[in-house]
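Let's turn to subunit A:
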Amino acid sequence: MGLREGALSIELKHVHKKFGDFKALDDVSLKIEDGELLALLGPSGSGKTTLLRVVAGLDPFDEGQVLFSGRDAENQKTHQRGVGFVFQHYALFRHMTVFDNIAFGLNVLPRKTRPSRDQIRAKVMELLNLVQLEWLADRFPWQLSGGQRQRIALARALAVRPQVLLLDEPFGSLDAQVRKELRAWLRRFHDEFHITTIFVTHDQEEALEVADRIVVMNKGKLIQVGTPEDVFHNPVNSFVLSFLGNVNFFHCRLEEGKAVIGESALEVPGLSVQRPQAAKLYVRPNQFKISRVFSPSALKAIVEYVNPAGTVVKINLKTESGQQILVEITQEELKNIKIKKHEKVYVSLKDVSYLEYVQDNP
Partner candidate 1 sequence: MSSRAEPKFVKYLLIFVALVFFGLFIVLPLICVFDNALAQGLRFYLKTLQDPDALAAMRMTMTVALVAVPLNLVFGVAASWAIAKFDFKGKGLLLSLIDLPLSVSPVIAGFIFVLLFGAQGYLGPWLIAHNIRIIFAVPGIILATIFVTFPMVARELIPIMRSQGNEEEEAAITLGASGWKTFWLISVPNIRFGVLYGIILCNARAMGEFGAVSVVSGHIRGLTNTLPLHVEILYNEYQTVAAFAAASVLALLAILTLIAKTAIEATIHSGQRQG
Partner candidate 2 sequence: MGFKEFMGVITAPRTLAAYKLSFTTAFLSALINAVFGLIVAWVLVRYSFPGKRIVDALVDFPLALPTAVAGIALTELYTPTGWVGQYLGVLGIKAAFTPLGITIALTFIGLPFVVRTIQPVLEDMDPQIEEAAASLGANRWQTVSKIILPVIFPALLTGVTLAFARAIGEYGSVIFIAGNMPMKTEIVPLLIMTKLEQYDYTGATAIAIGMLVISFVLLATANFFQWLTSRNLGKA
């Protein structure tokens, strides 16, 4: 099925945009490769939707350049850019049937290039077939469920054969179950047709699961760009780290390759010996080891809560200094150590996600 029209790359060069005093985009430079599935990930207000709208030509920007296949797109109107935009709340035309919604982009073509009625009909049915909703052709938007609206909005955007698909929080307002299904569907769809796709999300799990590459944004700036694996395992700073899943954080002193927290000196794998220094230690819940046996290189803690419901076991611990720690272990490990509430345990480090050096206070 011909959904695509030639190769396309998009490049942003030093794009700035302000709303009053608020910096929505702050010196954003980014290259999006042809056929890529890219996630823009960040908290609300981080500028990700603005970035998407700038690419679409829906919002103007103050400084910088947006290039489509190397050509400056400044004078290209939205509809000349070959973008298909799927809006957060779908923006289906409420007074039109599903069929007319999808046919809209074809119906508004100039008479010369407009396909015949039959061709339009065939195209719409083909798209309905693609999103598996042929039986909804004559319904109105208000008669559809959220997930159905989402897929119709996608079909409508695809009708104009866009070179790039832009999705604003595509699964944001859907139930958890529908979300999961559509996520998988989008990945499969992309694998089949390879349309360059950029989607905005604030859900790290969604970004990690679906995207080829993730752009983490905060306060209008690009913080990190990389593959999901890269971003998850090698975060460039603590913001990326804490945004991509739960993380525990400790103040410590690094001494002779160990992290000293209170009276315990924890072994830090891979840390070379260096001069004593204050640091912040970021540890993911699955990077701990729990033992009942005392060790000088382990933290003493009391078990506050054990929740074995789920694929991993979640354990809440409290150290002597009163700090809360969230630990995840496998069901296997739980069977081996059999810890219960109020019991004393010793926590050591299997690995560390991120280490941040702190200037010593004089």
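A word on the picks: all candidates are chains of the complex that A comes from, given by their letters.
Note that a contact is a pair of C-beta atoms (placed from the backbone, for glycine too) under 8 Å apart; a residue touches a chain by one contact, two chains touch by 3 or more; residues count from 1.
Given the structure is predicted, the values throughout are model-derived calculations rather than measurements.
Enquirer: Here subunit A stands alone, and the other chains of its complex are listed as 1 or 2; which of them touches it?
Expert: Answer for subunit A among the listed options: 1.
Enquirer: List the residues on subunit A that touch candidate 1 in their complex, please.
Expert: 56, 58, 77-79, 83-85, 87-89, 91-95, 104-105, 108-109, 140-142, 156-157, 159-160
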